[in-house]
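In this view, the complex is presented without one of its protein chains, the others remaining in place.
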Amino acid sequence: MSDKALPLVISAPEPRTLGLIFTPRQLNVFRRKYRIVETTPEGVSELPTDVLAEARYIVGQPPIAPETLEKLTSLRCVFNVETNLINNMPYETLFARGIHVVTTGLVFAEPVAELGIAMALNLARDVVDADLAFRQGEELWGGDGNQTARLLSGADVGIIGFGDLGRALNRLLTGFRTRTRVFDPWLPPSVLVEHGVEPASLDKVLSESDFLFVVASVTSENQGFLGADAFAKMRKGAAFVLLSRAGVVDFPALMEAVRTGHIVAASDVFPEEPLAKDHPVRSLPGFLRSAHRAGALDVAFKRMGDMVLEDMDLIDRGLPPMRSKRAERETVSRMRSKPVDRN
Amino acid sequence: MSDKALPLVISAPEPRTLGLIFTPRQLNVFRRKYRIVETTPEGVSELPTDVLAEARYIVGQPPIAPETLEKLTSLRCVFNVETNLINNMPYETLFARGIHVVTTGLVFAEPVAELGIAMALNLARDVVDADLAFRQGEELWGGDGNQTARLLSGADVGIIGFGDLGRALNRLLTGFRTRTRVFDPWLPPSVLVEHGVEPASLDKVLSESDFLFVVASVTSENQGFLGADAFAKMRKGAAFVLLSRAGVVDFPALMEAVRTGHIVAASDVFPEEPLAKDHPVRSLPGFLRSAHRAGALDVAFKRMGDMVLEDMDLIDRGLPPMRSKRAERETVSRMRSKPVDRN
Amino acid sequence: MSDKALPLVISAPEPRTLGLIFTPRQLNVFRRKYRIVETTPEGVSELPTDVLAEARYIVGQPPIAPETLEKLTSLRCVFNVETNLINNMPYETLFARGIHVVTTGLVFAEPVAELGIAMALNLARDVVDADLAFRQGEELWGGDGNQTARLLSGADVGIIGFGDLGRALNRLLTGFRTRTRVFDPWLPPSVLVEHGVEPASLDKVLSESDFLFVVASVTSENQGFLGADAFAKMRKGAAFVLLSRAGVVDFPALMEAVRTGHIVAASDVFPEEPLAKDHPVRSLPGFLRSAHRAGALDVAFKRMGDMVLEDMDLIDRGLPPMRSKRAERETVSRMRSKPVDRN
Partner (left out) sequence: MSDKALPLVISAPEPRTLGLIFTPRQLNVFRRKYRIVETTPEGVSELPTDVLAEARYIVGQPPIAPETLEKLTSLRCVFNVETNLINNMPYETLFARGIHVVTTGLVFAEPVAELGIAMALNLARDVVDADLAFRQGEELWGGDGNQTARLLSGADVGIIGFGDLGRALNRLLTGFRTRTRVFDPWLPPSVLVEHGVEPASLDKVLSESDFLFVVASVTSENQGFLGADAFAKMRKGAAFVLLSRAGVVDFPALMEAVRTGHIVAASDVFPEEPLAKDHPVRSLPGFLRSAHRAGALDVAFKRMGDMVLEDMDLIDRGLPPMRSKRAERETVSRMRSKPVDRN
């Protein structure tokens, strides 16, 4: 097959790179199966018309003006490998033309869920402070060191948001045999029941959980929806684990609920990232901190390439993509989770 | 029913207490169903002959001399609620007479397994040091902080010992979909296969695991069986999690394997407990410490009472105990796990 | 709320009826939340222009001409409750306008899968003929009656097609701990792996299965794709269970493979339905017959109504449907499974 016959891909994956999202072996496959035109996001609109006309796929989330889209006559799918959708292309036109817009965020679900379980167990057993005390020769032995210890097994668990990440969490919880309630207004109750969790109102999830995981994306509707009122409803001593975006909580209110000892908390995300050196959360007892490290594992990035290759293969055969997550016409423009600018 | 007709129980649960192992409600049931004679372990042999003759159960692990056992003519079961069997009663005679000796250690399996998972995830994601760095304003954001991060999901896991604790661990691992190999010379391969794990040699478990959990009891045969050779066989960077007794490892060799960076490790148990203030493990990087806190949760102790009540009920009805673990004639005298002297 | 304000639904569910797909309680909810205009499939195009203009939903699969579609200016979703898509509406225009076309066939997955398991176990244990022999006093006792008996547990299972039905089958197989291979060219391997099955080629699934379940829909590409060659590749004595449509197999070749004793088979579907009274499959030994009864359970139909209500509720709130299955632009016009004309 002459190279000319290979489908053309515009690659503008910033802040990702092809080397980040593909293993060397996958990258070989990618280069063998496709003609790759590499550029920056801003460079896409500058590409020659014949390149735009031939492009079957775009890897990345470059700004696409309507007039550029008109030239992309062969386009079938945009693979957003940053994964947070921003409003920088005419989604309606894309959808009307039957062009898929997909994200590869599924790859982060498992790593983030694992850190979520780690955080929950750390809060339940006070692992960090127990190790610190041990380093300083001040550890408490046996039951003496377990005054606030409790089990995740059999506990009441709440999950807010039941997308890929909520489902990954639910899967990791399998062996813990928790009673798990989920609040997700974008899903019908039966879908939750099918996953073995109980559909519940936000109030119920807040007030009847021993461990509460927040994994909801930020949308135009839910910014800061977890505030002082919400924390007040939580069980005394319950553990609050924030894994999605700081934007869904009133962060000062969360800190206050921890400071007063009403709840304990862990978070991977913060109102500003990086965070001011003197931010009070740094020294807040009862709060476990992680610097947006939950998903950014090399193994996760490498799965993106596999995902892209599998879905391109389907589309090449006239089929719809089945592994990446498709942006939905109804919700794409409500998304407000800030993209990352580093990996 | 006159109180006289109630079955008699000798209670000598030290270091446990009835208040520790029973909830108030269960303790009421216990007192309503049985006549309880409370004494110290040493006091048992001093009890009046008619008390000994009537006793159906002993709760505790008191020393029992052959001549005392002769007087215990109605004895049907000894409930060892400390849970580590020591050689202080004529087991052969007990078994010959059909008297059960049972331990309630199952209650610790779940709490210990949970801490084991917490430790594994902490080692995988460096949770403690990341939080410490954050406190000090030196945290690394995103992928920069994940240089050594990896997943438990899908990993090669090894478990040494597949009693209650190994099984609890295996259950908690369900959702992580690990490939789990087990070394347990006391079990036939088919029993392991039935639990969904792969039977494997010690060598294989050592050399092909990303995470290795040691949950084997100390016996007359396995003291210190994990030494420098064993650690050398482990994968570079693998995580070693010790949950049973320090007696099964050569502790200095373990520390050395961590110090050189060959492996990382976590342990809940130590060669002496409490440990000397200047013990070098206190400051060893790559080592996560817990002061024998894994099992000693109030909720675990309370399950002991439930266990005792359920099995007494069966024995009262002429049935064998089904919930506690029976000491085995063949292995009871090989056990060397030191009992605790505090809860 | 005045009735006028309620969203309008055009109901033309033939051959279903509202009474079939809704429980009385659900039907009440449906009537309370929506204005229902009931008509026949052919009647839809005759409806007054203002009714068409107001209709938010269509329940059924009526023929829709382009000019009718133009009048359906508020349409958001077509709920196909017959469930087999036919090419009687301008799908491209529907998709371009962002109108969902969904089917409720998921409700049949569980009942059909259960009959599939029943058929497999019947073939494995010869349940029907054993009962007949017993009626006639000619039964064979114990092992004598088990000459060809075998287990589903631990067997090699093949599934062709992994849509809702294949997944339901896979779920029911959980406890049987089979080794399950799946051939489905419309899915990427990783999606199969995620469901705990092995992606495999058609050849491999044919040649290495003890039990083979065919649950693929008929498409423009796979009509009669399982013929004499395919059956010849199967293991001697293997069980072939056909649950989707007779159109995917060469039926005479299937019968011949059973007649010669190479395989045994069961089918819920036939080349013509009803079938000629003298069709040779009626008397074919080694063949278990079911008259397209696998899915048509009242409880299944009633779930359709629930499904419709849940998805209408989401769409009413500006969200995409999440429970029904969406027709895919790429594949909708390839579907060839004949609709039923009776329930």
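Things to note:
Labels A, B and C are assigned to the chains in the order they are written; within every chain, residues are numbered from 1.
To be clear about the criterion, contacts are C-beta pairs under 8 Å (C-beta built on N, C-alpha and C of every residue); 3 or more make two chains touch, one makes a residue touch a chain.
None of the values given here were measured: they were computed from a predicted structure.
The chain not shown here is in contact, across the full complex, with B, C. Checked against the full complex, the candidates C:7, C:43, C:145 or C:271 give a single residue touching the omitted chain, namely C:145.
Only one of C:27, C:86, C:118 or C:191 touches the absent chain when the whole complex is considered: C:118. Not every partner is drawn; the one left out touches subunit B at residues 92, 95-98, 185-191, 306-307, 310-311, 313-314, 317-320, 322-323, 328-331. With the whole complex as reference, residues 110-111, 114-115, 117-119, 121-122, 124-125, 127-128, 130-132, 134-137, 139-146, 149-153, 171-176, 273-274, 277, 282-283, 288-293, 296-299, 340, 342-343 of subunit C touch the missing chain.
Note that in this section only the chains that are shown with their structure count from here on.
Shared contact partners of subunit A and subunit C, listed by label: none present. Fitting subunit A to subunit B on CA positions gives a rotation angle of 180°, reported to the nearest 5.
Spacing of subunit B relative to subunit C, judged by their CA centroids, is 51 angstrom. With touch defined as above, subunit B holds no residue shared between interfaces to two or more other chains.
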